[in-house]
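Of the protein chains in this complex, one is absent; all others appear in place.
Just so it is clear, A, B and C label the chains in written order, and each chain counts residues from 1 on its own.
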């Protein structure tokens, strides 16, 4: 009964089928017919012209997206708990050639204009200080919380007013869209570039950099190659992406994961550290309680000294979910 | 009848089977049971202690390997036709933070001690000149030629004498081993690190950085994550690698590809620009001749104005191979 | 009556004399006879073998020193108010190729083992998190405070225990040594590399990277050239350095500056935000009070909304100092 990570989950059968269907000869790299369909597929999905560049990891997607906004001498503001800050092994520093991450606070690991302003307003506009050039937010956040449309609108207006780019890390974008019950375009309000995650949501190794300014695509494609992320049999990445979009599989998968998280959280009451708005449950529990849960066969991640994190996936087992919910209620 | 690229070939059924067998829950990133087996598998293969780090692309493998030898202020000597020089979108400059590639000549796209010395001997040993720190060779070379053991021994001795690291780009290492009829260890004589290619040889997206000094593994693992190459479902990459090693599949596949290339070359005579020692045939032919071949349904790559390149893969179709051989002979 | 910055002060007459004495023909870059004397001069000063590499700016000195300790994938812990964090335009990110600065707190802008531990202890030792490799402290600190020998000993022990390098930004090292009344070696206790500042202390444009492990000198010299900091008429930088060391000029200058700061602070009482232990006085005062001081002809820097910073130099005018002290007491 594993709730360690959605990365531990299986690949969806329809993704498998698409992978195998892609296994005929085609042009290498991204010259294949599947890769060629991505721009249109995402333009359809978002109802506006956009470019879509596949990569195999979320770290690569985030960092490539940020290269369209942040110069080596610039900075990007992110939440202090953001994945790019704490979980990517310094990749932003690598891809951005030494640009800085400026860390802001905010409840639920979400940024607010006020929180960002508190960080950047004191920065004198001179060459001695690194100047902010972009904001990076995570939808849903590292604490499993979704930005509401009004929150996004406020951030977008703030970014525009300050001349900052807006990047959205959407490793769990599907979960946010599902929770918000809105369109993908709405859930990405204001974003100049979106890292559209699929691996945690049923793919094998597929993420997409969605560029709402298609003119940036060539830069990202050159940088993808330069980073060694242009797979020679790219058709297999594109196939995963298309399978996930087909008939809304990405939303179905996220819906299942979200529902499982909600079921787990149902009886957790005050133990919940954050609202459960995606597929993660952060539970206050002591070391003894964790040991008890593990003794019952539940796997999970020790978020910090007082918090256990349970992550659900598209294929969450209903029995395991119910058992976990009961076990939590019984703590 | 496609001879454009071995990257256009299909994934081997045993790789598919391994991928699917890997599709149970396991620890994310490289904490899974399959990844854990790689060091031992390659140590067995090479008969000495080594570390093995999977990545999805040859560019990433080459560049990560080079980070163990070349500082940002240093240089690596490679052939002027090397993949790292001309086909990786500047990735070495990215991964090595601006280190230089020093270009040497050499027949068959192979380096020699003399050729390297001609490039590095004139470099004064002072801070004004970028100093060489490593040599990178390609086994088999960009022109489909294999370094003989004596050639490797000479290069290895030269590298040691000059205090230079030795990297081997083995995107087609299997083809070289097969051609040479030697052990993997022999074919990698002198290498401090080897990019062991599998994607061109029947995998979907799997390459391995083999480090003959296992103490370098942690550095490479940190840099892999930093480059966004640590896939979250890494078990699927490891599975491919292990499947390729299992029962010598990598050698069987290379043998088939080499045999197809040899068959194509058999009637080519003086048209061959380079000896055919792997799975590539470089054929002198005019624009009119190329058009004629294409009119017969053969796909291939225009290497340069006067050369067509045909690449064979593990699944080369005997009928197509024979047809191409006849068509070439008939030119 | 200018107290804006010690960088606004004049060049000392003995530095001028040395500059002019250096104006004969000599070998370019650092091949001259003056540059050749630096290693010995600093080895004498510190009573141990060290290497000394001149540069023109403190930013270059700090960053070159850090390159001996911090890899691109690593991190350096510094105070949140450190010069390398807030006043060097992102230079550490540039020189260290994207390495991170980890920010710790601490009174008087000084780090403590506890403060550092609070930042680095939560960092899991895996590839997902950037790992600390060095500590950078400032002697005297950005708030004009000097590390006591016991504090340095504690930091040194901590650094060794954790396997971290220790860098000391000594832009105002002379002021700290003077205040502490100790030897240069004592004031640099534990440092692996020291940025020894002279520009703020009477030179024109001269700083020294002092390497207590002389084996690092070649790396720093290569990196200095690579950063464009190897001046072609380097003898003029070396001349300044030697003039500053000659007969303790650097200490005399610092003594004069410190004394002026102490005189200004004498009547400031509770207005002092930090102890005055070097040549800086941080004074709590309102906007109206600042206006009043400026109306009397005093120039200074607005440190933050409630603080004015007064910096004294080697050539502080006694009359101006006394006048400022009176004006402050009269606020």
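Here is the rule we go by: a residue touches a chain if its C-beta (ideal position, glycine included) is under 8 Å from a C-beta of that chain, and two chains touch if they have at least 3 such contacts.
Here the structure is a predicted model, which means the values were calculated and not measured.
Trainee: Please identify which residue in C:231, C:258, C:279 or C:312 touches the non-displayed chain.
Mentor: The single option touching the absent chain is C:231.
Trainee: Write down which of B:16, B:29 or B:94 is the residue touching the left-out chain.
Mentor: Residue touching the chain left out of view: B:94.
Trainee: Given that one chain is not shown, which residue among B:10, B:129, B:162 or B:284 touches it?
Mentor: B:129
Trainee: Among C:90, C:106 or C:190, which residue is in touch with the absent chain?
Mentor: C:90
Trainee: Tell me which of C:199, C:216, C:279 or C:312 is the one touching the absent chain.
Mentor: Answer from the full complex: C:199 touches the omitted chain.
Trainee: Which chain C residues would touch the chain omitted from the figure, given the whole complex?
Mentor: Touch with the absent chain occurs at residues 2, 4-5, 7-11, 16, 19-20, 23-29, 55-61, 63, 88-91, 94-95, 199-200, 204-205, 222, 225-233, 236-237.
Trainee: Which parts of chain A face the unshown chain closely enough to count as touching?
Mentor: 29, 72-73, 97, 127-128, 131, 219, 221-226, 230
Trainee: Could I get the residues of chain B that touch the absent chain, sorted low to high?
Mentor: The list for chain B reads 72-73, 75, 86-90, 92-94, 96-100, 127-130, 304.
We take it that only the chains that are shown with their structure count from here on.
Trainee: In contact with chain A and with chain C at once: which chains are those? Just list them.
Mentor: Output, common partners of chain A and chain C: B.
Trainee: Could you check chain B for residues that touch two or more other chains and list them?
Mentor: In chain B, the residues touching two or more other chains are 29, 222, 225-226, 230.
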